[in-house]
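Shown here: the complex without one of its protein chains, the others still in place.
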């Protein structure tokens, strides 16, 4: 039993710097155990229910793998939206109370903002938000933080470039918010229609964090320790020609990395399409596949902590 | 090895009073073990296959959770209807023989009456019916019985009100049949077009069981120890106005419970829509979420018994 036992993980803003520190440290301990070939059984006898009201195979598998690697067990609803109960008009509160009879912890993915918190309020077991529409995706932000720290050895003092669709990306919003607990500075690199929302930029600056906005990816690559790339979706543009014209300016390729600050770390929440050229994959700077592995470690930490096993 | 080893569980009418007694006692034993924090491993090494030809997430999860809580393992076909073999015209008998190579016990849900028995006849491993259309759903009846006994401490001498759509509800038909092994009496509360079928009422009376029919829910609530509520579906009415007019008379709310027989137990097979007002949920009379938990215990009992583990 610790301070985390029974807690819901709904939004990054619910977590203090100490909370995040504890999660990252626990993830690192699990990572070390795994590298040492230890078989963990902390969650033997516990059941995770994954409730996915929209498909997100990689997030689902990441949580399920995390549970299994801790000796736990999984029941899975990959297509919760078409399940009979939801179709019959059951409320999320009733679903919460029902699934709590089948599982000791619930991971929910849902297209509607606020749905994870709604489920959590009714569920007697802990609930982890795996993305609620344009709302929150806290475990992504935590695994991004964990990856940055693993790649760079620290968080304080880093200059982080966030690149791509900064307007609509919940990932970059949550990440910026989480990083604001440390002494970092930001460069935001986005096409004009997809700039970081003013309220986030203002909130960061009010906390004393330096924020620069730029349209020049190459310059940002020279200034930053980490470039965090996100996808620019065609649907976000009213004018398809503007999309085509702009898209090319936000592609990371080998030439860009070679002209960047030495040792720069390239990250991406995946899946990627064209934003990062495949010739970057073999460079030591490419951290995005290691980022996927970090996701399992961070989710192991969260599951073990909310279930009171550590 | 007991008398249950290898048995199929297809219909409540296949089970004697002694069979049901053994199942309820076993479920109670598993419930106690679980409350005591015991980790059961009776079914370690055994595999359950859940074959769902129509979606029923809660029934599937309930069985899968039961298997995992006994240390067993699960392979799952959540959408069996669209699977390749069924689409290619394979018979249920061939499916039975094939899946028996992958699993030690099969749970089937299918829209066609009789399909569970058809599968069971061909399968070398035990088969449990999780609902075959308007046919049977024996594990629901068993968990309802178990819940009534847990809430009231006994079955004999109780007056049970069955409320809602008594014409089409296989749940209430199976439950009435199962309860007829004990000294109970019934009040059936239904709109005229949805009355309990005459053959069931006559069958009960022929066994010496008192049955009263009523359209007055408040009066029934004063007369009964248990009210078992089911959903009234719009589709059952030819005249939609009649549906709207009648529906309101069959809603359980806080006022109704407070005017009912003291200590009355309110049950519902779930999912509910409007039949029980949310303000009832916090009353101690509301047994419907405990009913969900009972479902896991009863299914644990059935799995362990047909697999010969107890």
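For this structure, a couple of remarks:
Every chain is named by a letter (A and B) in the order it is written, and numbering of its residues begins at 1.
The working rule: a residue touches a chain if its C-beta (ideal position, glycine included) is under 8 Å from a C-beta of that chain, and two chains touch if they have at least 3 such contacts.
What you see is a predicted model, and the numbers here were worked out from it, not measured in a lab.
Between the chain not shown and the residues B:103, B:142, B:224 or B:306, the one that touches is B:103. Of the candidate positions A:29, A:42 or A:78, contact with the unshown chain belongs to A:78. Within the whole complex, the absent chain has one touching residue among B:49, B:128, B:190 or B:260, and that is B:49. When the whole complex is considered, the residue among A:68, A:93, A:209 or A:251 that touches the unshown chain is A:68.
When the full complex is taken into account, the listed residue touching the unshown chain is A:56, out of A:56, A:91, A:168 or A:222.
One chain is missing from the display, and on chain B it is touched by residues 44-45, 47, 49, 73, 75-80, 82-85, 87-90, 93-94, 97-99, 101-103. The missing chain lies against chain A, touching residues 39, 54-58, 61-62, 64-65, 68-69, 74, 76, 78-79, 231, 270-273, 278, 289, 292-293, 295-296.
One rule holds for everything that comes next: only the chains that are shown with their structure count from here on.
Chain A and chain B have Cα centroids lying 41 Å from one another.
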